[in-house]
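Here the structure comes first, spelled out in structure tokens, and everything after it is commentary.
A protein chain is absent from this complex, but the other protein chains hold their places.
Then we have chain A:
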Amino acid sequence: MDLLKASFSDIAEAVTSKAISAKEVSSFFLKRAQSLNPRINAITSFNDHALAEAEKIDEKIAKKESVGPLAGVPFGIKEMFCTKGLKTTAASKMLANFVPPYDATAVERLKNAGAIVLGKLNQDEFAMGSSNENSLHGVVRNPWDVTCVPGGSSGGSAAAQASRLMAGTLGTDTGGSIRQPAHFCGVVGVKPTYGRVSRFGIIAYASSLDQAGPIVSSVKDAALSLEVISGFDKNDGTTSQKAVPAWSKQLNENVKGLKVGLLKQCMSGALNADVQKAVDNSLDILKKSGAEIVEVSVPLIEYAVPVYYLIAASEASSNLARYDGVKYGYRAEFKNLSAIPLEDFYGETRGQGFGAEVKRRIMLGTYCLSSGYYDAYYTKAGQVRRLMVQQYQEAFKSCDVILSPVTTSTAFKIGERISDPLAMYLNDIFTTSTNLAGLPGMSVPFSLSAEGLPIGIQLTANHFDEQRMLNVGLALENASSVRGKNPNVF
């Protein structure tokens, strides 16, 4: 079996039928990851117990015990997820030595399904960034062109998946952090409906926007892994109690009669010519397959970036208040002092422990939540957010899924946008509104630019309607010109 092309179910079937052992699969990916990672810096640490855990799966199979649909499938986990006994840094000096005593629910569910956690993956510090240049562990490189960024904040996950250092990866998406790096690296990234996946054990950035999801090599793998991690969790009161459909079994590329919405707002901006061409071609393909293309409008998308950053920064400033240097995490050194003011204790610790982008967002969020500005910024953003959800609901009355670009361009050069945070923020124009409205969204690789960089197509569906989104994703994947092509690092 070619493990570089094998799907999750191929691996699980081979492992379960003893055609290959789980240990052999994990050894293969470990060796590959160890040899290729220095070129892209996607992996931050390896799980020393991975092979022993894989052996346990083999033992279970030998004893004819049930092992789950991801038996022996090696996974890489973004640093935002707590992993029991494995360092979880959120790519921050603040948590540089943090080893959680528990697994995030999503990770626990992967393990229960038989997956092996092979290592942890690089990201932007506390998931704040669109390029994976703000990390304690250094910049991640795009495997298609190592002078380019992989996107952020789940850049490590997307780069590791694109170069197949892992069979599958997990990412988190607060404003596009799964979809944008998936687009830049030519892999499939799915952000499910808000509430589908438990946030328990995921280091909190912006609680009303964060969702976890898979970054993987195919729509089929995305459907299966999403199925495994989704569902109600008593540890997260915002998870939905709705049943999780068997998305992977119901995948169907037939789009005949489906109405695909083209967002008017997404087509009026300045799109890179190759991205525009990819969007046009994807629409042609769906049309030829029997889908109806309808124009829809969500006018408030124009304001998605400011609303997103106001809400995300405000929630971040509140969530990150827990890093006080007392119970866990970084603490500044205080030597030879008889007593220090409490505010200095916190201030020094936080000032030294957080990186520049995190501090910038905490400052912005604290300002927006401060007395006199709260209503003008946070409340106002929440009101606009409600109106935006209503506009989306209206749009979904005339279409089944919405098609749009993921970002305006392909992966940009490392360092190109780092000095202008606002320009970087505006990069998120097509992804942030999905999180604000809590809708499921995905990026499917569709073509390559003239420079040979991947271009993804973004699909967005109504709340809890992942199936239709995945189906359209499958149709695009089957027609994709990037399918079967490998990045340069291979």
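The rule is short, and it goes like this: a residue touches a chain if its C-beta (ideal position, glycine included) is under 8 Å from a C-beta of that chain, and two chains touch if they have at least 3 such contacts; residues count from 1.
Methods note: contacts and distances are computed from a predicted model.
UniProt lists the omitted chain of the complex under the protein name "Aspartyl/glutamyl-tRNA(Asn/Gln) amidotransferase subunit C" (options: "Monovalent cation/proton antiporter, MnhG/PhaG subunit", "Nitrate reductase gamma subunit", "Aspartyl/glutamyl-tRNA(Asn/Gln) amidotransferase subunit C" or "ABC transporter permease"). For the chain missing from the display, the contacting residue among A:165, A:229 or A:381 is A:381, taking the whole complex into account. Note that of A:7, A:135, A:177 or A:193, the residue touching the chain absent from this view is A:193.
Taking the complete complex into account, A:351 is the one of A:351, A:415 or A:452 that touches the chain left out. Contact with the chain not shown here comes from a single listed residue; of A:247, A:330, A:412 or A:446, that residue is A:330. Those residues of chain A that touch the chain absent from the view are 97-99, 101-102, 193-195, 208, 232, 234, 237-238, 240-241, 300, 303, 305-307, 309-310, 317, 321, 324-331, 334, 337-348, 350-352, 354, 356, 359-360, 362-364, 366-367, 370, 376-387, 389, 421-422, 425, 435-439, 463-464.
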